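Every protein chain of the complex appears in place save one, which is left out.
A and B are the chain letters, set down in written order, and residue numbers restart from 1 in every chain.
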Amino acid sequence: MKKPARNLTLFLLLAPAFLWLGLLIVLPHVEILILSLSERVAPRVYAFGFGNYLEFFTEPLYWRTFARTAGISILVTVLTLVLAFPIALYIARVAQGRLKAILLLLCLLPFWVSELVRTLGWMMILRETGVISYVLLATGLTEQRVEFLYNDGAVILGLVYGGLLFMIVPLANALESLEPAVVEAGYDLGGSRWTVLRRIVIPHAMPGIVAGSIIVFMLTVGNFATPVLLGGKNGLWFTEQIYAQFITRFNWPQGAAFGMLLLLLSSATVWLGLRLTGQNLGTTLRQA
Amino acid sequence: MNRPTLAWKLYVGAFYAFLFAPLLIVAIFAFNASQFPSPPWQGFTLEWFIGTGVVFGKPGVLVDPIWLDSIANSFKVAIPVALLAVIIGTVNAWVLERAEFRGKTVLAMMMILPLVIPGVVLGISILAFFSRLANGLEDWLQTDLDFLRPGLPLVVLGQLSFILTIATLIIAARLRKFDRSLEEAAFDLGASRARVLRTITLPFLSPALVGAGLVALLMSFENFNTTLMLVGSEAPLPIAMYGQMREGASPAINAVSLMLMLAMGGTASLFALTSKQR
Partner (left out) sequence: MAHSTDLDIVNVTKRFGAYAAVNDVTFSVAPGEFFSILGPSGCGKTTLMRMIAGFEDPTSGDIRIRGQSMLGVPANRRPVNMVFQSLALFPMMSVGENVAYGLTCRGVSRAEAEERANRMLERVGLKGFGDRRVTALSGGQRQRVAIARCLVLEPTLVLLDEPLGALDLKLREHMKIELKQLQATFNTTFAYITHDQSEALVMSDRIAVMNQGRFEQVGSPRELYHSPATPFVASFVGETNRWQGEAAPASNGAISVRLPSGAVIQGQGGARQSALAFVRPEAIALAQDQISLGNLPNRFEGRVSAVLFDGANSSLLIEAPGFDAPVRAVLPQAGPLAGIRVGAPVHVGWTADAMKVFAA
């Protein structure tokens, strides 16, 4: 191919990628950055300033919601990891052949179903007129209906449930690659079950643990429906603040500032996780 | 480690029960002959699927225009998203695997980035940017540009912003496995460049193209966070469901969820089948 023709081909091939990344990713984020830095000085008049960010720090509801979102997300990530690890270990190292494939498929199935359907299920189980409350009443364990919904426990339960798959798959992949002979050597050299787990299995699974944790944290922080539906008025999730500013109050600059803060929290965690373990974003995401 | 303890086995069992409990509850109560999606069990009925509303005061999903419209809206979004994702994803995969140019690693990195941006943030940034664009263009052209305002076309763009990453990765992974000598062989046997693409490269890629299309379809149907920020008056299914769930819905929502589960399960199995043909 001649040089001008080749350049034209390259240009045509690159055009969709540039349109996509430019119009849908880069420019929109530049837009909310600019928006977040404009203060309302008079009705319909805006000027450059950090007012929206100051507002975040001076209004306790805002920064407390932010801190709460971050805190609960960390808790959810840890819980998900603890709950998922034995399952991933079982899938990767105990189950064989068909059973292994079936267990993994069963893990995947619920997550192809919409987040809203899953949340609906939990609402039907937990609410005052729901399944648990009904069973407790019917068996005489309680005198009256009990509300399990609209509290932090329900929110955490729903978020952990939503994160499990994204933890199990990378964990199982990482554990899968551990040579059985290495584990056997660990026992052979006198290691107890616990020592082998701590000294051999967990260090080997570290890339999977990091990948899973990053993804679960990202998804949890950015979640909207689960905390709002399961937490109700007590949900207080930061994404809800963004929604409220943008859609309900129509205060876009304030919402944009919140969006930037959420993006910062999410990217900082991803960056920190990768930094701590010296891994690369592409390979980490591909594991999931 | 190959002999699991009883406690471990019990835990695995309990875990899978936990995993499926909410879905089973949703499915079972789709058939409950009651006005409310909650126990006690009042008997089996298909009223919430096909009922006309005579029995419970509200019609079943398949005759209720509210649900039917939202399903139609979801398709109006999902089909363009899936088609565009496959077409643009193929071009992107080509760029990643075949083209040589400076700054390729940066571009490859950029293509992955949308996956680490929270969906809500993607939603508001696209909303804000396109509003500004619309304002500017409307002043300049002196016409209304409604497709840049919240509504289904904007939802398509918003969903594309991150679904394209996934489509690109799926197709690029397949293209990486392609043996270039097949193309050379076809060319050597007298095929034109276009014919090589049509008879060799695209057939090889086709499982990935179908797979990427199905995944895009699924993700579009399920997406909530980004869609919520960009939706106008026509609500796709997840948005409609969200509205109903906040109000406290009838078992019709269970019926629609069950249908969604079956459709998703079917599509996902189809994807699993296509991706297994290596």
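Rule of thumb we're sticking to: a residue touches a chain if its C-beta (ideal position, glycine included) is under 8 Å from a C-beta of that chain, and two chains touch if they have at least 3 such contacts.
Bear in mind that the values here come from a model prediction, so they are computed numbers and not experimental data.
**Student:** Would you mind listing the shown chains in contact with the chain that isn't displayed?
**Tutor:** Touched by the chain not displayed, across the whole complex: B.
**Student:** Going by the contact rule already stated, which one of B:Ile50, B:Met109, B:Ala185 or B:Leu273 would touch the omitted chain in the full complex?
**Tutor:** Final answer for the missing-chain contact: B:Ala185.
**Student:** For the chain that got dropped from the picture, name the residues of chain B it touches.
**Tutor:** Given the touch definition above, chain B has residues 179, 181-182, 184-192, 195, 199-200, 203-204 touching the missing chain.
Everything below uses one rule, namely that only the chains that are shown with their structure count from here on.
**Student:** Distance from the CA centroid of chain A to that of chain B, rounded to the nearest Å?
**Tutor:** Computed from C-alpha means, the inter-chain centre distance equals 18 Å.
**Student:** What part of chain A is in contact with chain B in the complex they form?
**Tutor:** Counting only chain A, the residues touching chain B are 10, 13-14, 16-17, 20-21, 23-25, 27-32, 35, 83, 86-87, 90, 93-94, 103, 105-110, 112-125, 127, 129-131, 134, 161, 164, 183, 193, 196, 201, 218, 221-225, 229, 239, 242-243, 246-247, 252, 255-256, 259, 262-263, 266-267, 270, 281-282, 285-286.
**Student:** Which stretch or stretches of chain B touch chain A in the complex?
**Tutor:** Listed in rising order, the residues are 1-2, 4, 8, 11-12, 15-16, 18-26, 29, 36-40, 88, 91-92, 94-95, 99, 101, 107-122, 124-130, 132, 157-158, 160-161, 164, 169, 218, 221-222, 224-225, 228-229, 238, 241-242, 245-246, 253-254, 257, 260-261, 264-265, 267-268, 272.
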